[in-house]
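With one protein chain removed, the remaining protein chains of the complex are shown where they sit.
Going in written order, the chains are labelled A and B, and every chain counts its residues from 1.
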Amino acid sequence: MHRVFRTFAAVGLLALSLTGCKFQPGWGYNEGYAPEQPLPFSHETHVTKNQIQCQYCHNQVERSRHSNIPALSTCMNCHLQVKTDSPYIQKLREAYDKGGSIEWVRVHMLPDFVAFNHSAHIAKGVNCQTCHGEVEKMAKIIQIQDLSMGWCINCHRQPEYKAPLNCTTCHH
Amino acid sequence: MIHRNKLVLGDKDLKDITEDICAPIEAYPSKGWLGLLTGALSIFIFYVIILGIVIDKGMGLLGVNHPNAWGTMIVTFVFWIGIGHAGTLISAILFLFRQKWRTSVARTAEAMTVFAVMTAGLFPLLHTGRPWLDYWLFPYPNQRGPLWVNFRSPLLWDVFAVSTYATVSMVFWYIGLVPDFATIKDRAKNKIRRAVYGALSLGWRGTAKNWSHYEMLYLLLAGLSTPLVLSVHTIVSFDFAVAGLPGWHTTIFPPYFVAGAVFSGFAMVVTLMSLVRIGIPEFKNYITLDHMEVMNKIIMTTGLMVGYAYGSEFFIAWYSGNPYEKYVFFVSRAFGPYAWAYWTMITCNVLIPQVFWFKKARRSIPIMFVVSIFVNIGMWFERFVITITSLSRDFLPANWGNYPWTFYDGAILFGSFGMFLTFFLLYLRFFPAISIAEIKPVLPVGRESKGVH
Partner (left out) sequence: MSENNHHDHDHTQIERNNTHWLTLEHYNNDPEFMKKAETEFQSSPLREGESENENESGWARREFLKLMGASLAMSAAGCIRRPIQKIVPYNKQPEEVTLGEANYYTSSYFDGNEGIGVLVKTREGRPIKIEGNPKFPLNRGGVSVRAQASILSLYDPERLQGPKYNIFNEKRSNKDTVGIKWDALDDKVVAQLKKGSAVVLTGNIASPSTRAVVSDFAQAFKADHVSWEPMANEEIREGQKACYGEAVVPQYHFDKAKIIVSIDADFLGTWLSPTTFTAQFGAGRRDPKKTSKLVSFDSTYSLTGANADIRFKIKPSQQLDVVMGLINALVVNKGISSYANNEKFKDSLISYANTAQKLGIEPALFAKVATDLWENKGQSLVVAGGLQTLTSRAHELQIAVNFLNSLLENEGKTVDGKNGNPGLKASYSGLERLIKDMSAGKVKTLIIHRVNPAYSTPKEAGFIEALKKVDMIVYTGDRIDETGDHATYMAPDNHPLETWGDAEFAKDVFAIQQPAIRPMYDTRSFELSLMTWAYLANVGPKRLITFETYYDYLRNFWKEEIQPKVAKSKVFENFWSEVLQNGYVGDFDKTSSPRSFKSEAFSFIKPASSSTGFELALYPTIQNGDGSSANNSWQQELPDPVTKIVWDNYVCVSIATAEKHHLKESTLVELKAGDKKVELPVHIQPGLHDEVLAVAVGYGRTKAGKVANGVGQNMYEFAGFNGGPVFAGQAVSLTKTSKKYNLACVAGNNSMEGRLIVAETTLKDYMKNEHAGVRRHKTWSIWSGHQYNGHKWGMSVDLNTCTGCSACMTACQSENNITVVGKTYVLQGREMHWMRVDRYYVGNPADALAVFQPVMCQHCDNAPCETVCPVLATVHSDEGLNEMVYNRCVGTRYCSNNCPYKVRRFNWFNYAKLIEKPMHMALNPDVTVRTRGVMEKCTFCVHKIKEAKNQAKLQDRKLKDGDVKTACQTACPTQAIIFGDLNDPESQVAKIFKDEPRSYALLEEWNAAPSVRYLSKVRNNDKETIDAEKGGH
């Protein structure tokens, strides 16, 4: 009879482990995602070393839902003079002159049915760091939060933020 | 003391009983059985394919539309759930009332319950727009905040009610089977049978300890499943009663649905039993005409209850003075585009069962078979009428629209029978269709005069 029970147990465990991934936090999210970028752009160099404000490049973040990736023209403002000998800058220059662009790999991504608005959060005084981590210290951008709904809700639930909790705040 | 008819005919002794009941399991399957199984199985496979297509392409393949957002699947779901009820009623309630006659029919009735619930259980899951997300219907910890289910929704109550019902009746049925499995194991000639039935009998030894545990557990389960007989269909009826539609939003629904369920359930039992009696002649000694007659009486009684419910709906509709209610009953149902369905229902459920006033009819297998079939049809239509007539003609006339029945509607209704029958036939072949352990104690019933003990 023990044989019998062992079989049952085995089946049960298997079933559990199959559904398991639903129950463990972190699964299906991309905390710690840090892909190689076409150019090794370092926020550390630009922000910490050279003291450039976030909004200098991400200049639309205060008035748009999107925080824009700067146009090549923005990079060129400096890099026409600065570090022109670096092969990477040359690559950039080349793309710029050809009227082309750079295909950055996207790091922070929300599903299509989530409407996140940067400007609203900036206006509320949320730092970039709260969600993006200490970007100024990052040589390579890495996702430090899991960006799950639960994670968003956690802040929105804090009474001191007076943040809306309606579904349509993000989904419409 | 009153004289009682024998529950087991043909002067069987204990050995015969075992022999008779094990015969179908141990003998080589008959041509008839094989034929039936191939038939049922092919329908079942067809069913699976159809469901596959529907899941792949979308619910749009069925007739469901705007405003009739529910259709065949829900109708058939309620139909099968209803069928299930007789089983639990017979096995649990009659057991608690110590109705000895139940023993010979209980097992098969329970089997029917289990299979019916399995068949029914599929529908609510498959009729959603995105079946692959059905697990959202269950409350489980998640990363969305967490985001819970809506405990106010009758559909959620349904999820619990049906799953509980399925589990309990399955356990109840299985526990009852354990001693018989042991018997079969002991009689088994070859290794595999021994192994399989051995495993199924969970190492039953038949010791006094075993028996006392068994009896206690069985009693407890009977007690546990009794309320379920009432709760399940009550809650299923809430799906409709809690909604605000004219023709749905009525307090009579719970008792009305339960009565209807028992009604259809017993009809199905009669249908199957008549078939079993034909298929396995030996069983005539155990499933006697007396059994059938009792069930026919129940059919007629519950039939009258259902009829009363139909009537009272009309009365309330008129008495409430609610124009929408009035329209649904006095215009839409009785004389509207679905009048044909309505009157089919009335004929099958209220008029036809009246033949059981006559003892002859009650005791004639052909008649009761035909009647039971009609009742099954009628009960399907009852659910169809309730669902569609209310949805298709509700508040704003501009929304009205009929239900465009498609091939897939038919295929799914038809196929579900394939699923049910396949399971049932396999059951007849591999499980003892009558409880050996329980039939033996009732052997003396009706023989007291001869003083056999």
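As a working rule, a contact is a pair of C-beta atoms (placed from the backbone, for glycine too) under 8 Å apart; a residue touches a chain by one contact, two chains touch by 3 or more.
This one's a predicted model, so the numbers in the text were calculated from it and none came from an experiment.
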Legend entry - Which of B:F44, B:F257, B:Y310 or B:Y327 contacts the chain that the document leaves out: B:Y327
Inset, instruction - Check each of A:N30, A:T45, A:S86 or A:Q145 against the chain that is not shown and name the one that touches it. - result: A:N30
Legend entry - Contact residue for the chain not shown (choose from B:G52, B:G223, B:P404 or B:P441): B:P404
Inset, instruction - For chain B, enumerate the residues touching the unshown chain of the complex. - result: 57-60, 63-70, 124, 127-130, 132-134, 136-137, 147-150, 152-156, 159, 239, 242-245, 323-324, 327, 391, 394-401, 404
Inset, instruction - Write the list of chain A residues that the hidden chain touches. - result: 21-22, 27-28, 30, 32-36, 60, 62-66, 68-74, 95-96, 99-106, 109, 111-113, 115, 117, 119-120, 123, 142, 164-169, 171-172
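In this text, only the chains that are shown with their structure count from here on.
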Legend entry - chain A and chain B: spacing of chain centres that average the CA atoms, whole Å: 54
Legend entry - Residues of chain B touching chain A in the complex: 135, 140-147, 199, 202-203
Legend entry - chain A to chain B touching residues, read off their complex: 1, 3-4, 22-23, 25, 29, 146, 148-151, 153
